[in-house]
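Everything below concerns the one structure shown next.
Missing here: one protein chain of the complex. Every other protein chain is in place.
Right, chain A next:
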Amino acid sequence: MRTLTPALRGDVITGIAVTLVGAVYYIATFWIQETKNIVTPRTFPAIVGIALIVLGLFLIGQAVYRSRKLAEVVPAGAASASSGASGVASGSGAADSGVEDEPAGVVLDAPEEPKSKQVVLQFALFFIYLGILIPVGFLLSTAAFLMTMTSIYAPHRWIRNLIFSVLFSVIIYVAFVYGLAVYLPVGILG
């Protein structure tokens, strides 16, 4: 297997993921009870599942095809350097012989990518917050969550973080409960 450029490798992974999701989705339609209508409850979900499989496979095929084409045009070493920066503007034919597909060549800066480890950590903390929100209650869990998040980011400003976390939780609680009549969970304080 030829080496793929980072952008195209990403497409292959995305394609595989989409195909798998489509397959699971399609298989799940077997459990939908059939009816005698012309369009049964199964019709639409089945179309969607198949479409996802087809699109996923298409994405994989497209990436492999492009990497072949790229390998013909550019020597292997230069290939990865050129397409790494393709960013948002990479249209359907950005890789082919250097012609930008976007009509005016509006090139947007690709946003900076965070480290995966950090992303997983942030998501984990968010899920913990979502999990304790109801049993522990809004005030305590929110203050704790905000304190944790801000302190990971800016540990030296812990006093400000603490004041912010407590104030924000209280103000939001009061605003929602008394202002908007959205009753937030009281949890262990209740």
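Convention: contacts are C-beta pairs under 8 Å (C-beta built on N, C-alpha and C of every residue); 3 or more make two chains touch, one makes a residue touch a chain; residues count from 1.
In this section, contacts and distances are computed from a predicted model.
The listed choices are "Tetratricopeptide repeat protein", "NADH-quinone oxidoreductase subunit H", "Putative tricarboxylic transport membrane protein" or "Paired small multidrug resistance pump"; the UniProt protein name belonging to the chain that is not shown reads "Putative tricarboxylic transport membrane protein".
Of the candidate positions A:T5, A:S67 or A:T150, contact with the hidden chain is made by A:T150.
Across the entire complex, the residue among A:A51, A:V73 or A:V174 in touch with the chain not shown is A:A51. Contact between chain A and the absent chain runs through residues 10-11, 13-14, 17-18, 21-22, 25, 28-29, 31-33, 35, 37-39, 41-42, 44-45, 48-49, 51-52, 55-56, 58-59, 62, 88-92, 99, 101-104, 106, 108-109, 111-112, 114-115, 118-119, 121-123, 126-127, 129-131, 133-134, 138, 142, 145-146, 149-150, 152-154, 164, 168-169, 172, 176, 180-182, 184-185.
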